[in-house]
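See below for the structure under consideration.
Omission of a single protein chain aside, the complex is shown with its protein chains in their original locations.
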Amino acid sequence: MHMADALVNPVVAGTMYAASAAVAGVSVHKVRLEDNQKKIPLMGVMGAFVFAAQMINFTIPGTGSSGHLCGGMMLSALLGPWAGFLTMIGVLLIQCLFFADGGLLALGCNIWNMAFYGCFVGALVIWRLIMKNGAARWKIILASVLGCVLTLQMGAFSVTIETMLSGITELPFKTFVAAMQPIHLAIGLVEGLITAAVLLFVYEARPELLWGIGTPKKEAKLSLGWTLGILGGLALLIGGGLSLAASSLPDGLEWAIGRITGSEELEAAEAGIYAAADKVQSATSFLPDYAFKGSESAAGTTVSGIVGSLIVVALLVGAALLFRFFRNKKKETVAKN
Amino acid sequence: MSKIGQAISEIQSLETISKEDRRVNRIHPLSKLILTVFYIAVTVSFHKYDLPGLIGMAVYPAAVFMIADLSFREALRRLRVVLPLVMVMGILNPFFDRKIVLMVGALPVSGGVLSMLTLMIKAVLTVLAGYLFIATTPIEEICRALRIIHIPKTFVVVVLLIYRYITVLLSEARRITQAYQLRAPGQKGVHYKVWGSLVGQMLLRSMDRANDIYDSMQLRGFDGDLRTGEKKALTPLDFLWPLLWGAVIVLLRIFPVVELLGGLFV
Partner (left out) sequence: MSHIHIDVENLNFSYENGTPVLKNLSFRASENDSVGIIGANGAGKSTFLKLLVGLNLNFTGSIRIEEIPLEKKTLAKIREKIGYVFQDSDSQLFMTTVGEDVAFAPRNYGLPEEEVEKRVQEALEKVHITHLRDKSIFKLSGGEKKLASLATILSMTPDMILLDEPSVALDPKNRRNLIHVLNEFEHLKLIASHDLDFIWDTCNRVVLVNHGEIIADGSPEEILRDGELLDANGLEKPLSLTGR
């Protein structure tokens, strides 16, 4: 789900950078307040751990494909959301620098889409609420799956919005959302289960390592059947709510609203998104667009543009070849001497 | 090679290249960071139909690749992560934007085709620029630049530690998966029954390792503050390099340089 630099425009990227930086600032402050020096090496090693663990392929039963671990949720359940968020930023920074996964400009977006939701919605809200009265096996599964599904849905939706606002794709908004959300519902479920499996192991081996576990009031015994039932229900509810609503339902919804109100409100809403995108794009032109002030004029000027492009490409290739030639020659003479 | 092995060798090769002795590597990390971000931002700000403008922007990566004598192939390999994603986003553009915006001879070119092309080129150029940065700047230097722009120390230390332990834990992950595969031949990934214990064991070991590291830090006087030495003196190139390229980039963005060049021949 890493967004590439090419998929954002500077205004969207800048806005998301600012948002992520603000949360990061608060997180640094919170981590400092804890005044726990031990946490720093722990954050470093756990960041590296998540990075490495995400490279392991987990077979999804019944399918040929494999899933991975959900970093934000995992880190926050161990380090707390604030330290987890900072660690995730570190991981994302290194991924973008060393593996071209994401990009320097899109980093702000990626932090928001992946780390913010995972750490704060997934852990600070869902995980903590569910663990308020102490942990249990079923609660860990529930929190992990719910957290991952929900945060991935939010992340995927953000990717869609950011790409649309950047004016990258001609895809209609509805189609885009309809494609993104269901895929990420499946991914979220799998990531949630993998994350749950790992956290369950920790819970059984060293429960004191888990973050945000409240004191149990009364041991609420819940059978496995019940757990699975609730889990299935909730997953369906959320998955259905967010993902299906976005894919097959919107037309139905539109139809329903259209029938009730007799108006085309939804189209207006969609037009609003395009208008916003246009606005963002024109704001982006902090440098004027020379050839496309009116798109009609575009066709006339661009023939010379194409010729110019070919010349530039030829020049660059020629320069590279010449450069290589002379360098090899130099190496040869050095070798001879 | 396995995915994990590939990641390890990628980090190692970048580490080597970034510490080689070339003039570009010696330029102040902050100069290069600012230049890189500026270049990427300007590149993606080009209009979706402005193919010639983007072609002109290739001058920067092309020239730096030559000056720094870096392997172009190595950089292109990094596109495999980004291109598929960008492809997905752009591939449908020709179907949705059919407005003809350009005639090349008798061949009509639709806006969708043009915007798909520019998107690809943007992807290539931004990835190349990112590569040029990381291939000429070691991580310690990048962190030094982050400190100069007042990124909190807590965060910078964590980044350095993550970087330091990525290879250690990747090697461990590789050992674990290899040991698993040897005993579970024919399986592509890890069976769901051992999801928890396989990664969980590794997690607990990592936590113990973090404890040892903290002990090791404490024993050598760590008080929560990471001190780094050497402040290199600034050289004229530290200023000239970003300013010069900045000017070129602005020029390419404001004036239709490529088109003017083509106009001479049409």
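Just so it is clear, A and B label the chains in written order, and each chain counts residues from 1 on its own.
Definition applied: a contact is a pair of C-beta atoms (placed from the backbone, for glycine too) under 8 Å apart; a residue touches a chain by one contact, two chains touch by 3 or more.
Because the structure is predicted, anything quoted here is derived from the model rather than measured.
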{"item": "Visible chains in contact with the missing one", "value": "B"}
{"item": "Touch residues of chain B, complete complex, unshown partner", "value": "11-12, 15, 19, 139-140, 160-161, 163-165, 167-168, 209, 212-213, 215-223, 227-230"}
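Heads up, the rule we're going with is that only the chains that are shown with their structure count from here on.
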{"item": "Chain B contact footprint on chain A (complex, rising order)", "value": "2-10, 13, 24-25, 28, 31-32, 37-38, 40-49, 51-53, 55-61, 64, 66, 69, 78, 86-87, 89-91, 93-94, 96-101, 103-105, 163, 166-172, 193-194, 197-198, 200-202, 205-206, 209, 284-292, 295, 298-299, 301-313, 316, 319-320, 323, 327"}
{"item": "Chain B - residues contacting chain A, complex", "value": "3-4, 7, 10-11, 14, 36-37, 40-45, 47-53, 55-56, 58-59, 62-63, 65-66, 69, 78-79, 81-82, 85-86, 89-90, 92-93, 95-97, 99-104, 111-112, 115, 119-120, 122-123, 126-127, 130-131, 133-134, 139, 142, 152, 154-155, 157-166, 168-170, 172-173, 176-177, 187-192, 195-204, 206-207, 209-211, 213-214, 217-218, 222-224, 250, 253-263, 265-266"}
